[in-house]
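Here the complex is missing one protein chain, while the rest keep their positions.
By letter and in written order, the chains are A and B; residue numbering begins at 1 in each of them.
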Amino acid sequence: MKLNWNVNANGKEKSRIGARGTLKVFGLLMVVLLLMSGCAASEPAEKLYVYNWGDYIDENVLDEFETEFNVEVIYDTYATNEDLYVKLKQGGTPYDIAIPSDYMIEKMIREDLVEPIDLAQISNFTAIDDRFKDLDFDPGNKFSVPYMWGTVGIIYNTAMIDEEIDSWNALWDPKYEKQILMLDSQRDSIAVALKKLGYSINTKSLEELEAAKAALIEQKPLVLAYAGDNLKDMMIGGEAAIAFCWSGDAVYMISENEDLAYVIPKEGSNLWFDNIVIPKGAQNVEMAHKFIDFLSRPEIGQKNAEYIGYSTPNKETLALLDPEISGDKTAYPDDADLANLEVLLDLGDFIEAYNRVWTEVKSAR
Amino acid sequence: MSRWLQKSYLFLIFTFLYAPIAVLIVFSFNDSKSTSNWSGFSLRWYAELFQDDKILSALYYTLAIALISSLISTVMGTFAAFGLSQMRGRFKGFVLGVNNLPILNPDIVTGIALMSLFVFTGTRLGFMTMLMAHITFSTPYVILSVLPKFKQLSSEMLDAALDLGATPWYAFRKVILPEIMPGIITGFLMAFTLSIDDFVISFFTTGGGVSNLSIEIYSMARRGIKPEINALSTLMFLTVLLLLFVINRRSEKGAGVVLPKTDTLERM
Partner (left out) sequence: MLKRLSTAPYLLWSFLLIVVPLVMVLGYSLIRTGPGGPEFSLNGFIKFTDPLYLKVLGLSVWIALQSTVLCLVIGYPLAMIMSGLKPSAQRTTMTMIVLPMWMNFLLRTYAWIPILGRNGLLNGLLATIGIPPLNLLFNEGAVLLGMVYNFLPFMVLPIFTVLIRMDRSVIEAAQDLGANRLHVFWRVTLPLSLPGVVSGVMMVFMPAVSTFVISDLLGGSQVNLVGNLIKDQFLSVYDWNFGASISVVLMALILVSMWILGKTDKNGSGVSFF
């Protein structure tokens, strides 16, 4: 048999019995392995497909939901709003639940990618603070229910950085060459550059966008990597000294490494909201409503908020939280600190220009 | 002098090839997450690995898809090779040309092409689409390993059997099959290993919570250093060693080693 890189000239004369025996052993091994791993995949009747950000829920909550409603939750994750959008836009996905951010919800509503939500079925909707209801991207919460919210700021390691950081310019400081992390997420990274330059994060001015691009390209030699979820590990482990991140991740990182500090830069920043939606074409809309209601339960919200570190929009959850958590200014800043913040908006077709800028930045050498 | 140089060169290369694997294996037993400090022996990463539902279900899908896809592509490919061996002329050349496309095309192109098809036809991405993709990219390898066996076959043998009153099926089973069996087995093993190892094509053609080990490793690795991956590597390396040992013992002499891509290109 031609199984081999055989060295002998007559190596082709392989024994067929040998080959068959091999196959038998092989087959046996396969069956055993399949049986072993097959046990992990026994199925209840109903299924709920959940599509969420990585590390964005206490997975025990999913188990609880499965037991209480006798349903199998199939859980998948994405890394950016854009990845989620493309999956839903192209179709062929079975998701019943997704958790996009403000501007993406606006875009998805505009493009008819989400199912309406019947608030009458979400009994815990009353527990959610009015501040987070009826926001511009989804007036009247016809399509989305608040899940978490937060800010974007700078996280830095006080053991590696001596000065007090209060400006986006720190991410451009040559002192920190190859110790800076950016996020591999176009709207977020471009927003940082725009804010540094004093522009709106929703600018539709090509000139301002070009300036942001130039700033990002100028910054690139200083950047260690455009990271994803590994940003957290790298900051905790001291592989990098400074980065920008979402407030909830900052809470988690600080809990793992006390040298880290979070600050919302003085130039202003991004305030964001992640809401739960039901994607168009969901197979199990009824169960999806139950899941949304479940996540909005105060004590379930508490589990999630405590586990992932993000800020809850649920006032009853907030009351349940350990004062140490609800008093943490990183996650629950004073209203005065929020005054200076902007929410990302859907840019319509102008997003093309952002796509291009981001490709250009990533391709720069 | 020259001997010594040669030996040290070999030693250097093997260090290069095995050092990373050795590091993974050693640190899979490290109590802490670090890969620079040793903080004591521990099996905790193995325990965590086996409690990870995602990894276990990925293992299940990897094996199920590898087994089913290699079986189907072996049967389909063997029959196709038989038909092709009887054919001549342009049409055969054309079919073989098409057959070579998935082998020559970069994986990413094959992947997005299949994804385009599935999305366009509204097929829901998941187990079935990934299975179909795997059958598509592994059948060509089966054909290329079975076809030469048919060429070596003398056509008189089949004719003789048929003349003697054997049904075509009986003749196939008793006369042809034993002759081409080595090619079939090679093809099957190739299909199987290709399927187990595939990442790019699976990545584009799956969805809805179905993933294989490669996809899981990719998303874990993108999130930074995960010691569970070290544990997984160790287990996979041991499995490979075991398999190789078994194969070596079974085929009397010589290392029975398949490396599908090089092996096939050699014969194209």
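Following the convention adopted for this analysis, a residue touches a chain if its C-beta (ideal position, glycine included) is under 8 Å from a C-beta of that chain, and two chains touch if they have at least 3 such contacts.
This is a predicted model, so every value here is computed, not measured.
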> Which listed residue, B:Ser57, B:Ser70 or B:Thr139, touches the chain dropped from view?
Replying inline: B:Thr139
> Which of these touches the unseen chain: B:Gly77, B:Gly126, B:Gly187 or B:Gly209?
Replying inline: B:Gly77
>> One chain isn't shown here. Among A:Ile57, A:Val152, A:Val223 or A:Met287, which residue touches it?
In response: A:Val223
> When the complex is taken as a whole, what residues of subunit B touch the one chain not shown?
Replying inline: 6, 9-10, 13-14, 16-21, 23-24, 27, 34-37, 76-77, 79-80, 82-84, 86-87, 93, 95-102, 104-110, 112-117, 120, 132-133, 135-136, 139, 143, 168, 193, 196-197, 199-200, 204, 213-214, 217-218, 221-222, 225, 229-230, 232-233, 236-237, 240-241, 243-244, 254-255, 257, 259, 261-262, 265-266, 268
> In the complete complex, which positions of subunit A touch the hidden chain?
Replying inline: 5, 7-8, 80, 82-83, 85-87, 89-90, 178, 184, 220, 223-227, 237-240, 355-356, 359-360, 362-363, 365
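By our rule, only the chains that are shown with their structure count from here on.
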> How far is the middle of subunit A from the middle of subunit B, if each middle is the mean of its Cα atoms, in Å?
Replying inline: 33
>> List the residues on subunit A that touch subunit B in their complex, please.
In response: 1-8, 11, 14-16, 18-23, 25-26, 29-30, 33-34, 37-38, 40-41, 49, 54-55, 74-77, 79, 87, 90-95, 228-230, 232-234, 237
> Touching subunit A in the complex: which residues of subunit B?
Replying inline: 33, 53, 56-57, 59-60, 63-64, 67, 118-119, 122-126, 145, 148, 178, 181-183, 185-186, 188-189, 207-209, 219, 222-225, 243, 246-247, 250-259, 263
